[in-house]
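All protein chains but one are shown in place.
When the chains are written out, they are named A, B and C in that same order, and each has its own residue count from 1.
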Amino acid sequence: MFPRCLSRTVLGTSISLIYRRPHTTRIPFNVAGIYPPIATPFTENEQVDYGKLQANLLHYREIPFRGFVVQGSNGEYAYLTKEERVEVVRRVREVVPKEKLIMAGSGCESTQATIQMTLEMAKSGADAVLVVTPSYYKGKMTSSALVHHYIKVADHSPVPVVLYSVPANTGLDLPVDAIITLSQHPNIVGLKDSGGDITRIGLIIHKTKQSGFQILAGSAGFLLAGYSVGAVGGVCALANVLGAQVCELERLCINNHWQEAQELQHRLIEPNTAVTRKFGIPGLKQAMEWFGFHGGFCRSPLLPLTEQEINELRNVFTNNGWL
Amino acid sequence: MFPRCLSRTVLGTSISLIYRRPHTTRIPFNVAGIYPPIATPFTENEQVDYGKLQANLLHYREIPFRGFVVQGSNGEYAYLTKEERVEVVRRVREVVPKEKLIMAGSGCESTQATIQMTLEMAKSGADAVLVVTPSYYKGKMTSSALVHHYIKVADHSPVPVVLYSVPANTGLDLPVDAIITLSQHPNIVGLKDSGGDITRIGLIIHKTKQSGFQILAGSAGFLLAGYSVGAVGGVCALANVLGAQVCELERLCINNHWQEAQELQHRLIEPNTAVTRKFGIPGLKQAMEWFGFHGGFCRSPLLPLTEQEINELRNVFTNNGWL
Amino acid sequence: MFPRCLSRTVLGTSISLIYRRPHTTRIPFNVAGIYPPIATPFTENEQVDYGKLQANLLHYREIPFRGFVVQGSNGEYAYLTKEERVEVVRRVREVVPKEKLIMAGSGCESTQATIQMTLEMAKSGADAVLVVTPSYYKGKMTSSALVHHYIKVADHSPVPVVLYSVPANTGLDLPVDAIITLSQHPNIVGLKDSGGDITRIGLIIHKTKQSGFQILAGSAGFLLAGYSVGAVGGVCALANVLGAQVCELERLCINNHWQEAQELQHRLIEPNTAVTRKFGIPGLKQAMEWFGFHGGFCRSPLLPLTEQEINELRNVFTNNGWL
Partner (left out) sequence: MFPRCLSRTVLGTSISLIYRRPHTTRIPFNVAGIYPPIATPFTENEQVDYGKLQANLLHYREIPFRGFVVQGSNGEYAYLTKEERVEVVRRVREVVPKEKLIMAGSGCESTQATIQMTLEMAKSGADAVLVVTPSYYKGKMTSSALVHHYIKVADHSPVPVVLYSVPANTGLDLPVDAIITLSQHPNIVGLKDSGGDITRIGLIIHKTKQSGFQILAGSAGFLLAGYSVGAVGGVCALANVLGAQVCELERLCINNHWQEAQELQHRLIEPNTAVTRKFGIPGLKQAMEWFGFHGGFCRSPLLPLTEQEINELRNVFTNNGWL
């Protein structure tokens, strides 16, 4: 299945290879908008709870999301088997209307596993794939290695590829020079940046905008700032909980209502930090329960919140006027 | 000179002391606007070149700066003697019109040295002091230690105090909870945040705005993003070189011209990085020479740029349309 | 296959659970000695080259290793499929004499996947398993979460468990307090520490020695220092290349020939750094070729060394008198 010629190319060519954009123009593919990176509810026995997953998606219908990221970091993709990863995408596609984009996380550590997963995700109904940086051998994940990796994935992918940099989990920030090179590939359409360094994000936008490359903020914490420097949307964990509010922030930014946008942004920062950096996925799932969604259990080794953590989490939502 | 009672207070009180804002209201003191943290030109023999310093200030008269930061990090304050630090402020005050604010860096490692320097800066004409976090014993610079430090400095300072967090130099980020506590002190009026974490900056503004506390972006790289979340200005190394352009960015932000602001911001990011993180003060001083200012020599151990670095630096300004 | 009761236990118990050693004594299991974490040679097409793998193992027969680590980080385990991981262990067991220990890396991100892999490794002939810290959600991999994870794995493992902390790859150092707690589990017999903080290693030995827990240095760079503070051996990438010399260093340490040990240790540091931190697995595999072993190709995204890197690598071995 994995083509013999690819490996030859990998090992036989000089690592100074820089992808040159072919004369064919980029297929227009617009990723602008807000996406929740949906959580994967588990049963008490740590099995995927497809019923709760689908119930959440039905509930999300009322919210003007552009689509859904399935198996971003918040989907606990690292804890799913290969088969589960594909099956979850298939089940999501069944429920989600055609006009909503499904962006499926297909990143694995090896290039060949990433390509295989990408093919399967596309077959299961993903409209695009989100490919996290491989990171285990981080000392050797140079710009050159990452450029080779992504080019091979994009060359083989039947659907558009979105790069994904999430240093809090991977310990690796996809370098700006690699992003600029990759932005010229016709099948690489954008970047989800979860690092939140707004100067870096502004620079990436500045250096790639002429090729139609698009940037999505990887968190609701810097969504307004992201729009201010030219991002076109966000993949925001908080949108699992306060989806309508995150979409409202998008609307305010797009329509230049900066003062109201600022006020709303301010009230979203603490809840966002609480369901990401501070309490992680267990915090996200707990908060979902309060807002009518099904968070469900986490898979081990993630632990459920303690009583004290639950109280702290609730206070964050209460103090900012959301509960 | 240093009051005996102070030390007693320091060592005798519980560290859980939290400053409570007195009923007297904050003296209105507005720091909004753009400030260059002015460079200190040296002669070839590494003496302060007061002639060049004053020539720069005369040249800056044409630019609508709110004022000048004297002895921020870019002023090589760490390389000046105590006497030089004070003398530079005195000389700047002589040249700068009264309506321009002079914010003088008075931070030292010990609390008592910081208080003494603060008193001298005020006597030499500073309108406010900018107090960097002490950082050598960073393992013990807890929120509590820093809160005590700043309260003592603010209590003794005849002029308003602006907090200064610059983790790239100090290895220490002034914690958000310490900032919130300190924002209630009537003589602590704002924060210069050079870390650039826009989520953090948004949160600080959200948590302190009701007390009139003000935030200045510590770099031109995230000035637009800073304004978008509620900052009121910036202390920007790049303003030593492209002062009019940085003030133009301020004007665009204040007047809600976000599209033009974004375009201008984009062109300033690389030059800003070049004169700060990438080439440091030697890069800043080199670039000043190209724009009609006097950068002069640096004090050792800072090395001048190599030929190759100068070329790279020039390219950054050329590629963004400034040279 | 995965027992239903386990999940219940996980989610149902308080996280303050601390494992208490039962009255049954620890099964004596001595891991002392030197182990190469064997490389996995690939063909040009990135398939596992079992022929070369077995040839290496035959070649290693002449060296007094205590055993072999199969699928430590240097085995590119992160790039192998589940099936390949198990198959490699099976093939190694076929060639390696019974008296040599096979320690198989069975760590996965989720607890249940780690347990399954552990069961399969044991069935394929592993004498012990080496379990790397899960790390993707590093912000939530607290001591408590890691203690729960390892206790469940150890409870289910038919063979002894060795903990594995390798912060250069995982961005996570298994906390000392977690190690101390886990050292009391009768089926957790030791720790491979690749972080190299010798003060920390000394402390761990001090706090766990009464329970018979054993520490293996995770690199030849601090093997002598490790022995000096009480480590009992090492899992050393460099032993793939200079196995006899690493075993000679062990002999010198055990027999108190500290002066000669020091001289030998000194000559191993640079080669060790070259095949680990500096040039990574591609460097390790290249060096293996020079010493009569088969390194083979790497799997993508790891890139082969450039000509210049190969020269640098060779110089390191030449300058220290090994080539």
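Here, a residue touches a chain if its C-beta (ideal position, glycine included) is under 8 Å from a C-beta of that chain, and two chains touch if they have at least 3 such contacts.
Note that the coordinates shown come from a computational prediction; the quantities given were computed from them, not determined experimentally.
Could you tell me which of the visible chains the hidden chain touches?
B, C
Among B:His59, B:Arg90 or B:Arg299, which residue is in contact with the omitted chain in the full complex?
Touches the omitted chain: B:Arg299.
So which of C:Gln265, C:Gln286 or C:Ser300 would be touching the chain we can't see?
Touches the omitted chain: C:Gln265.
Tell me which of B:Glu94, B:Glu109, B:Asp177 or B:Glu289 is the one touching the absent chain.
With B:Glu94, B:Glu109, B:Asp177 or B:Glu289 as choices, the missing chain is touched by B:Glu109.
If I consider the whole complex, including the chain that's not displayed, which of B:Asn56, B:Gln71 or B:Ser144 touches that chain?
Touches the omitted chain: B:Ser144.
In the full complex, which residues of chain C touch the absent chain?
Residues 196-199, 202-203, 205-206, 219, 221-222, 224-225, 227-230, 256, 258, 261-262, 265-267, 269-270, 272-273 of chain C touch the chain that is not shown.
Considering the entire assembly, which residues of chain B contact the chain that has been omitted?
The missing chain touches chain B at positions 4, 7-8, 10-11, 15, 44-46, 73, 78-79, 81, 109-113, 134, 136-142, 144-146, 148-149, 152, 168-171, 277, 280-282, 297, 299-304, 306.
The definition used in the following text is that only the chains that are shown with their structure count from here on.
Give me the set of chains touching chain A intersected with the set touching chain C.
none
With chain centres taken as the means of their Cα atoms, state the distance from chain A to chain C in Å.
Comparing mean C-alpha positions, chain C is 33 Å from chain A.
With chain centres defined as C-alpha means, what is the inter-centre distance between chain B and chain C in Å?
That gives a centre separation of 49 Å.
Cα centroid separation between chain A and chain B, in whole Å?
Going by mean C-alpha positions, chain A sits 36 Å from chain B.
Could you pull out the residues of chain A that touch at least 2 other chains?
Touching at least two other chains: none.
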